[in-house]
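A single protein chain has been omitted; all remaining protein chains appear in their positions.
And now, chain A:
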C-alpha cells in the first residue's frame, strides 16, 4: 500500500524547533547546575559539596579509562541472568495460573500476597541465605522481575478471545496445538510488555543489591566512592547507571519489534 496518503503525513518536514528547545532545556539545566556549584563552593547550606558538570564529566572519563567496563559487565551479568530467569519463571507460572482454574485458586492469592513485598525488602534475607555473592543478587533480581511479569502473563493468557478458542476446538485442534497457536502468542504479547516494565524494576534491584551486598559491580563502586566522600565520582557513577538503563530500554524496543512485529505500529 505504499504511496497511499496516511494520516501520518510522511512528507512532513521535521521542524528544528523541538530540537532547539530541547537543547535549550538541557543547557539550562547544566547552567543552573554550574551556577549552583559555584555558589555552594564554599560549603553553603545542607548540600555540603556540589561538583561542577565538568568535574563530573572528567571523573566519568577517568572511570571509563579504568574499571568502568569491568563493573558494568558484572552488573549487567547479574541483571541479565536474573531478568531472564524471572521472565521465564513468570511466563510458566503465569500461563499455568491464567489457564487453569485450580492453579488460579491455589496460587493466585499467594502471589497477590507476595507482590506488595517488593524485592528490595528481601535484600537482608537474601544476604542471610546466600551471602554477598552472585546468587544473592540473581535471586533478588529474578524475584523483582518475576513479580512484575507474572501479572502480565496471567492477564495475557486469559485474554484470548473466546471466539478464537471455539473456532480452534471446532477445527479439531488438539490442546497442544491450541496452546502453541493461540495461548502462547497471545500471552507472549503481554509478557513482553511486562518484561519491559520489569527492566527498570530489575535494574533498580541490581543497584540496591549491589549497594548492600557489595563485592563487584557499579553499585559496589558507587558505595566505595561514597565512603571516600568523592561527590564527583558518585555523580559520575549515577550517570553510568542512567546511560545503562537508557541503552537497555532502547535495545529492548528493537528486540520487541523483532519478536512481536504485529504490535509495532
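The rule is simple: a residue touches a chain if its C-beta (ideal position, glycine included) is under 8 Å from a C-beta of that chain, and two chains touch if they have at least 3 such contacts; residues count from 1.
Keep this in mind: contacts and distances are computed from a predicted model.
K.L.:
Which of the following names does UniProt give to the chain that is not shown: "Cell shape-determining protein MreC", "Urea carboxylase", "ABC transmembrane type-1 domain-containing protein" or "tRNA 2-thiouridine synthesizing protein D"?
P.N.:
In UniProt, the chain that is not shown appears as "ABC transmembrane type-1 domain-containing protein".
K.L.:
Which residue among A:66, A:117, A:164 or A:251 touches the omitted chain?
P.N.:
A:117
K.L.:
With respect to the chain omitted from the figure, which of A:107, A:179 or A:252 is a touching residue?
P.N.:
A:107
K.L.:
Take the complete complex as the reference. Which residues in chain A touch the chain that isn't displayed?
P.N.:
Touching the missing chain: residues 17-18, 21-26, 28-29, 46-49, 101-102, 104-110, 113-114, 116-118, 120-125, 127-129, 200, 203-204, 207-208, 211-212, 222-223, 225-226, 229, 231, 234-235, 237-239, 241-243, 245-246, 249.
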